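Missing here: one protein chain of the complex. Every other protein chain is in place.
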């Protein structure tokens, strides 16, 4: 059950700290420090106050704070020694079910990273695909310590913002969700294309996974956005539009092997809180796609 | 070495028949019958005359004639008992290197087909991908005998037209080649996109194979068509355009994961002698493709 | 002030007839006949009942009924001898302000029409541009009497449906309004184009008239549809998008004479109650438009 912003604004300090327990990994002092900034007009300003408390600490304290975070896909996860929220977050990406090879790759990266920076690699996994985590890992290994400490705090901001929205109800919640939507226009008939099957895949370097499937309604849109109410994971995706079946069903083509049948549209997502509208405008002989709005 | 149409037009009957030996599988009478129609103004009219000789025969003779053709990917192929031209043609599609499973699938189809129609399945493999052969096999198994005899003669027309063009030089060669070409326009800068890497894949139900790779020149085109001077095999293809690299190299995007990176364009080819021009018109945020000319 | 459907459903016959007076030109019997079908669940079913009363009359009565309608842009209009609703409707199209030449053209058409059919030309002018009225006039002059009587009743249906919606409040109003909207996408930057000036013109054979002007908001759309809450007049239109200014203001082009500056998009409207969404997807070097949704 969620706690209300009102309750946080009116509770005693001990209660306030208890209610926000675990939001910042092993750091009750973050809640304590922000207590004096009450009342908070919005959930976003509560989060801002907590992050300001973190950013106001001396560099060594920040490093100590980052150091309390668990390794990604690390021994702690396998050994069951990780905070509940972290367990759920890492599981969401399948990091609890790596093959032995993948486990070893993560172990190697974790070990290189710790050796270079002295603290564990922190990333908000709810905003990432598994491929994007590996990319970021390798890219950030090339940073210097200062840039990397800044990157870690930035990621902790994302992690805790998401946790806060999960736990606190109230006005002015920070934006943590993106949206992916689509739309199919049939410019052979000059109308929305109804009844088109659409699949959404996540495309990794070694595998692809079907995320969801939908059929367009009379307005040429799936009944709801393909992804909504959560961050879009940074990564590469493919929308697959079954326009061959659509034009066959409309009696336009009878060809066993039409020019266009299954239309794949591959695109990258780099803004987890962004709105991505990716419409398809098609005839049996042409199509166009663009990032729309 | 090719024989000239002139030589065919002026030789004795025996020589004429010898020069065309093997063009029609085990049927020297086809050449003999067409001898009386000499002289031939064009290579195409020579082929027409030979096909007219076939079509002029009684139905049972036609069936006997079709029956002389080898099974596709059959025991004859494995046993080395097939005419040289057929061997080369079936090998071009990899039908001489089937896995045991695939071999059994072809054996099953061959056997069902023979049982239903009493003659072997004939198809011009030089106009087909392996997937298209299997599709056609299953589709044609649903024909009645008359439709199927007509289909077999049609395919023999394709087979022999290609063989004739390989063997005879002269005016008015029949059209046996198609063309697949592409072109990349960059509508961010309003100019042809030079230096774009393009890959062409054949997409089968179970596998995909890289057919060729090219880089666009200053006019946004590969130096030569992707396929030219031979029939386009009926099948499904994917052109993959590396527009992410192109826009990165032009200094337009620096994003590690741009919206568009690798753009796959999947399309079917059903006219082996057709011209397929499949241009891509792209910005970092949009693209369109169409069957052009 | 509007009358409520409820009031119509509960009033005496005389009152019912009085409340609907003038809806059908000089034909109080239409309201009287439909009185017996009360109560009406929807405004649309009231209109259906009245039209059924008209369609249920013998042919000669229907002709007499059509004959009570005024000429378009005729002497009655100039002489001030026309019903109030007709006066307003014809004025909406500028038919009360014709040049002498145009007046003569209408007089000629009215006279040819009356001579051929024996009744006046009836058309729902609120659904037409002036050009479309002239087109329809000339096209319908080629009908035979039966087709033309049907066409006249059809148009009377449109006229009275619009009048009914103006006068009666209640559930289930018939659809009498269309919508014209637009949207500008900037695929150079991959975002909606904000601040684009758009003009909408009606394009006649001899003249063009600016209907409205708008500027796109942050979502790339005018704050409201360009036409809404009334029928779209059948006719030819031009949307003019000032994309040159937009890209100049975004710092993309500095050219005094860019490739694209003022982009005209000309289109026809033939469904007055339809939704026409005409988006523009543009870069400085390309654009596409389509009938969207």
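List of remarks:
Going by the order they are written in, the chains are A, B and C; count residues from 1 in each one.
In this section, a residue touches a chain if its C-beta (ideal position, glycine included) is under 8 Å from a C-beta of that chain, and two chains touch if they have at least 3 such contacts.
Computed from a prediction, not measured in an experiment: that's the story for all the values here.
For the omitted chain, the shown partners it touches in the full complex are A, B, C.
Note that of C:13, C:59, C:224 or C:266, the residue touching the chain absent from this view is C:266. Although one chain is not drawn, the whole complex shows that of C:132, C:168 or C:184 it is C:132 that touches it. Touching the missing chain, out of C:35, C:103 or C:290, is residue C:290.
Even with one chain removed from view, subunit C keeps its contact list with that chain: residues 132, 135, 139, 234-236, 255-264, 266-270, 285-291. In the full complex, subunit A touches the omitted chain through residues 187-190, 259, 281, 283-286, 288. Along subunit B, the points of touch with the absent chain fall at residues 183, 185, 187, 190-192, 219-220, 281, 288, 290-293.
The definition used in the following text is that only the chains that are shown with their structure count from here on.
Here A is the chain whose Cα centre lies closest to the centre of all protein Cα atoms.
Remark: rotation between subunit A and subunit C after Cα superposition is 180° (nearest 5). Each chain gets a centre from the mean of its Cα atoms; the one farthest from the centre of subunit C is B. A separation of 47 Å divides the Cα centre of subunit A from that of subunit B.
The residues of subunit C that reach two or more other chains are 187, 190, 281, 288, listed in rising order.
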